[in-house]
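Notes for the one structure printed next.
What you see is the complex with one protein chain gone and the rest in place.
Take a look at chain A:
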Amino acid sequence: MLLPRLLRVGAFMVKELSRGGCTSISRTGCTRQHWRPFIELQSVPRVFQGSIFQKYPHFSTTAENDASHGSNKQKDMINVTFVDKDGEEKNIKVPVGMSMLEAAHENDIELEGACEGSLACSTCHVIVMDMDYYNKLEDPTDEENDMLDLAFGLTETSRLGCQIVASPELDGIRLAIPAATRNFAVDGYVPKPH
């Protein structure tokens, strides 16, 4: 089951690379250093820092509303684990209603989001590491699938981080950031239970 899937993913990548996803860039070159918009900069001028927090106004509002709702704030948070490009895990708490892209950015996790969640880039590609959780997600819309078509290292449990919204049944979900998964796949890494 796994082998043909990986083969297919591999062939997809080759096709996409030659089609112009990232043409003359070597595989590792596309993804080696993931980048986050200026979040780490300490000495950036104020205009810049401000801009980071203005970036996802709609997400933040949702998050705040949900988090401050009711007396027990914990109840409205779920546990999410991101596995980064080096295989390192980071557990975070995400308020219900917040997208995984926004959650990643609030927690300094290196996940791109070039189009800020408007379904025009696929740089927020994540891989749901557990099929059970993948199945709990609503099916991707046509528009999400259109962008997933262009994602590097697509797998059968790939989703766009900006489209996964925290909800109680997703408590415990594990998401791999594809650079990592891709390297793992090369090394014979087996994503969790398939």
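In this text, a residue touches a chain if its C-beta (ideal position, glycine included) is under 8 Å from a C-beta of that chain, and two chains touch if they have at least 3 such contacts; residues count from 1.
Just so we're on the same page, contacts and distances are computed from a predicted model.
J.: Can you pick, from "Exosome component 4", "Cytoplasmic tRNA 2-thiolation protein 2", "Geranylgeranyl transferase type-2 subunit beta" or "NADPH:adrenodoxin oxidoreductase", the UniProt name of the chain not shown?
T.: Record says "NADPH:adrenodoxin oxidoreductase".
J.: With the missing chain put back, one of A:I109, A:M129 or A:M147 would touch it. Which one?
T.: A:M147
J.: Which residue, A:P95, A:G117 or A:G161, contacts the hidden chain when the whole complex is considered?
T.: Spelled out, the listed residue whose C-beta touches the missing chain is A:G117.
J.: Against the chain that's been left off, what residues of chain A make contact? List them.
T.: Per the touch rule, chain A residues meeting the hidden chain are 8, 11-12, 14-16, 18-26, 29-33, 35, 37-38, 40-41, 43-45, 47-48, 51, 58, 112, 114-123, 142-143, 145-150, 154.
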